[in-house]
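One structure follows; several queries about it will come next.
Only one protein chain is missing; all other protein chains are in place.
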Amino acid sequence: MKDVDKSFRKDTETEIPLREELQPRTVTAPDGQKIEIDPLQDYFCQEPPKVHKQSYLKIVEDFYNWARANSLWILGFGTGCGAIEMRPLMTPRFDAYRYGIQWRPTPRQANLLVISGYLSVKTLKRAIRAYEQMPSPKYVMGLGSCTINGGMYWDSYNTIKKLDEYLPVDLYIAGCMPRPEALLAGFMELKKKIRKGEGEGANKYAENFDWYKANQKSVIKDWDMPDYNW
Amino acid sequence: MMRDLYDHMKTRYRLGDLTEQRANLAFVDVAQDELRALLVELRDVHGFTHLVLLTAVDWIEEGRFQLTYMVNNRTANLTLGLRVYLDRKSPVGNTIHDLWPTAATYQRELREMFGISFPGSPRVDEEFILEGWTDMPPYRRDFDTLAYSQQTYAERGGRETHDPRDHMQKKLYPEGRP
Amino acid sequence: MTFEWIQIAYAALTLFIVINYGLIMTAVVRKIGARVGGRYGIPVWQNYIDLVKNFALRSKISHGVMFYLGPVFRLTGGIGLLLFVPTIYGSVMFQNFSFAGDLILALYFIFFGTLGMALGAGESGHPLAAIGVSRGLAQVTAAELPLALAVFAISLQYQTLNITEIVAAQQGSIFNWTLFTNPVATVAAMFAFVGTMMRSPFDVVIAPQEIPIGPPTEYHSAYLALMQTNRVLFPVAKVVIYMNLFFGGATNWAEFSIKVFSIYMVSVLIGVVHPRFRVEQSIRFFLKWGLPVGVLAILMV
Partner (left out) sequence: MVSAIYIIATGLGAGFLIGLLKDDRKGDAFFLAVAALAAMAWISVSWTLALTAGVAEPQQIITAGVQPPFAINLRMGLAEAGLLSVITLTGLVSAFYLRPALMQLGRRAAAVLVILVMALSGLVLTRDVFNLFVFFELIVIATGGLVLLSNDKRAVAAGFKYLVVSQVISVLLLIGIIFTYHAQGSLNIDDIPAQPMAFTGAGLALFLVLIALVVELKPFPANGWALDIYEAAHPGFSALFSAASATTALYAADKLFAVAGPDWLPLATGLGLISFLGSNILALAQRSDRRLLGYSSVGQIGLVLVVLGQRDILGDAYLYVAGGILITHAIAKAGLFWLSGLVTGRDLADWAVLRANPVLVLAFASFVAMLLGLPPFAGFYAKWDLAHTLVAADRLPVLVLVLIGALIEAGYLFRWFGMAMKRKSAVAFPGFALDKVTAVIIAMVAGWGLGYIWGAAGAHPNLMLATPLAFALLFLVLEPLPAWAKNLLAIAGLLGWVALRYPDYDPLQLVFALVMLAGGAVILLASFHVRGRRLGFYPPAMLMYAGLAMLIDAQTSFQFFAAWEILTLGSYFLILRGQDSEPHALSYILFSLGGAFAILAGFALAAMGIQPFALVNLAAIAEAGLAIAPWVFVLLAVGFMTKTAAIGLHIWLPGAHAEAETDVSPMVSGILLKAGLFGLWLLLIYMGRQTLWGVDLTHVLVWIGALSAFLGAVLAIFQEDAKRLLAYSSISQMGYALFGLALMNHLGWLLALMFVINHFVYKSMLFLAVGGVKERTHTKLMYKMGGLITLMPFTFISVLVGIIAMSGVPPLSGFGGRWVFYNAIMASDLRLPMVLIFITGPIGFLYLFRLIHTIFLGQLKDEHRKLREAPFWIVLPQMLFVAFLIAFAVLPGMMLRRVDAYIATITGDQALTWSGRVITSEFGYWNPIAIAAVIGAIFVLVLALLLAINHNATRVKQFNIVFSAERPYKPQTTHFAWNFFAPYRKALGFLESPVVTTFWGALTDSLHASADFARRIYTGNGQTYALQVVAFVVAVYLIAMGGVS
C-alpha cells in the first residue's frame, strides 16, 4: 500500500456553519412576546444513551436472549449494493422467515441493522441515526469487504473503510458480495452470539459513546443532529 | 451531414476543427461567448432538442477546464459535442438552465465537483451530493483522493492488494510461466 | 343476566383461550400463505417469540401521555369487544360481560380502540402516522356502512338487538343461519368484514414501504407488544360478532375454532389475490357495491 502522500494536506481549518434551520432564532408569539428558539435544544431529546443492565436472574435473561435470537427483525434499509443480496432471502429458495427473521419498515421496531455494503459519509449519517433510533438490544451486521476494510473503495474520498470505528458491529460477513447463503450463515452465527449473551452492542455503544461520537464527527463534518438520536 | 452543418455554421461562428468520432457523432470547439447563440440555433433551427449531458474535463496541464455540451438531434440521430474552455484559475461558465432546465442540475454538480461556477443558475451554490464538504472540489485532478482518504478515514491493517493478472499467474503457475 | 364475581374468572379464561387461539391462528394463516408460495414459513409459535422479544426490549421512549395511552386504549378496545359479546352459545361460562349491553354496544365499542390508537399515533408527531390515520378513518367510514345496514336488517329480521337471542334463533339446522335465511344481509356484512380486516385490497392504511407502517410507525417494545396482542385478539373478536350474527354462533370451542378460522380465511383468500386499492378507490368501491347490497338487505326484510 502506498504511503501517505505528503504533498497533499486536506483542509482541516474550515468550519461548517450550523444549518440554517438549526440556528437559534427568535419568533414572535401570537400575544406579541418574543420567544428564543434553539432548535437542537428544543426539538430534540438531549439525553445520552444508557447502559442497560441485564436481568437479575440469569435464567430470565437467557430466556429473553433466546427470544431475541429467534425474533430478529431487520431494518429494511439498503445502504449499498449488498442490499440486493437480501431480497433472495425472502424467496422460497432461502426463506429466512423460518428462522424468525423478518423485515420491518421502521427502526423503532427493528433489532438488526444490516449495513449492506459501502457506506458513504452521507449514508453513514443516516445509518447512525437509524441505529440510534432502534430500541436496544440491537445488533449490527457488516456485509462485504467494503464494511470491513473499504474493499474496492479503499481510496475513495467519501467512503468509510472500517465500520466498527463508527458503530458497534456484532458480525462481519466477508465477500464482495457475500451470497445469500453466507448471509444465512451469518444470521445463524449472530443467533448463537445472542443466545450466549454476547449481543451487547448497544451497551458497548453506550459505554464508549464518546469514542464513537468522536470517530463519527471526525468524518461527518456537518454534524446537524443531536449527539444521540432518540 | 454533420460536415454540412459544420460548414454552414462555420460561416457565422468561430468554430474549431470538427472532430468526427463516428458518422453521427462529432465534437467541435466553441468560443465561450458564442456558445449560447450556437446552442439556441442548434436547438431551434437544426433540431438538436435534447441536451444529452454537460460535463467537464480538468486539463490541469493546460490550465483550463473543458466543458462538453452534448446535444442530440433525435430525428436525424445526430449527436454534437460542443467544447468550451474555461480558465482554470477562475472558472465561470455561462448558465443554460433557461434553454434546458435539466442543465441546472448538471451545473450544480459541476459547481460542487469541479468548482466551476454558473452565475444565475438556480440553487447552484447549494450542496448537491456531498454534505459539508470543505476541501477542494474532489474531481479536480490536483485533489489527491487517496491521500485524502488516508488522512480522513480509519483503516484496518493487513490489507493487501494483488494485481489480478500477477496473482492468477502465480496461483496457476507457481513455478513460473511455462 | 346479572353479575356475579365468578364471571370475572370466566371472562379471564375466555380471554386467555382467545389470545392463544389468535396467536396460533394468525401464525397458521401466515404459514399457509408461505406454503402456497412454496416457502416453509414461520414457525407456528413465532408470534409468542415476537411477543416475548418485544416485552423484553430494554430501551423505550415515550412521546407523551396520549402516545403512552394509545396502545392501552387499543387493547382495551379489543378485550372489551371480546368480552361484551357472548363467545359460546349456551355456555354459562362464556357469556362474558354481555349483560352490559347488546349488539349496539359491540358495534360502537369497535371505535374505542381506533380512537385511542389514532390519538396515540397523532401524539407521536409523525406525519406518516397521521396520514395513516387519515386513510384509515376515511376508509372505515365507507367500509362500515354495509355492516351497519346488515345489522339493521337482521335485527329487524329477528326483532331484537340481543346477540344471544339472535344466535338462539339460528340454532337447529344449518339452514337456520342468517347466511341462508338472509343471504343479502350476510353478503353486505362480508363487504364490511373484508374492508376492515386490514388486508389487501384494503390495507393502504398501513401500506408498508410507503408510509412505513402508518399509525404504529413510532411504536415499539411493550407498546408494540400490546398492539400485537390486540392484533391477534381484535380480528377474532370481530369474527365472533360476524359468526354470532350470520353463521349460527358456536356452541363449543371446537365449533368456535373452525368457524372463526373459516370466516377469517375469507378475508385472507380475497387478500392474497388482489392488489391494493387507494383510499378513494375503496370508498367508491364500497359505495358502489357494498351500499346497494346493504340497502337491498334492509328493503327485503
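Worth pointing out:
Order as written gives the chain letters A, B and C; numbering starts at 1 within each chain.
Here is the rule we use: a contact is a pair of C-beta atoms (placed from the backbone, for glycine too) under 8 Å apart; a residue touches a chain by one contact, two chains touch by 3 or more.
These numbers were taken from a predicted model, which means no experiment stands behind them.
All shown chains touched by the missing chain in the whole complex, by label: A, C. Looking at C:A27, C:I42, C:I79 or C:L245, the residue that reaches the missing chain in the full complex is C:I79.
The chain that is not drawn here is touched, among residues C:V28, C:V44, C:L69 or C:M93, by C:L69.
Residues of chain A that touch the chain left out of the display are 21, 25, 27-31, 33, 35, 37, 42-45, 47, 77, 106-108, 126-127, 129-130, 133, 224-225, 229-230. Where chain C meets the chain that is not shown, the touching residues are 1, 3, 55, 59-66, 68-69, 71-73, 75-76, 79-80, 83-84, 97, 99-105, 108-109, 111-112, 115, 118-119, 122-128, 130-131, 133-135, 137-142, 144-145, 148-149, 152, 155-156, 159-162, 212, 217-218, 221-223, 226, 278-281, 283-284, 287, 291, 294-295, 298-299.
Keep this in mind: only the chains that are shown with their structure count from here on.
Touching chain B in their complex are the following residues of chain A: 1-2, 4-5, 7-11, 14-16, 121-122, 125, 148-150, 154-162, 165, 215, 218-222. Remark: chain C residues 34, 37-43, 46, 49-50, 52-53, 56-61, 208-209, 212-213, 216-221, 224 touch chain A in the complex. Contact residues on chain B toward chain A in their complex (touch as defined above): 129-136, 138, 143-156, 158-159, 161.
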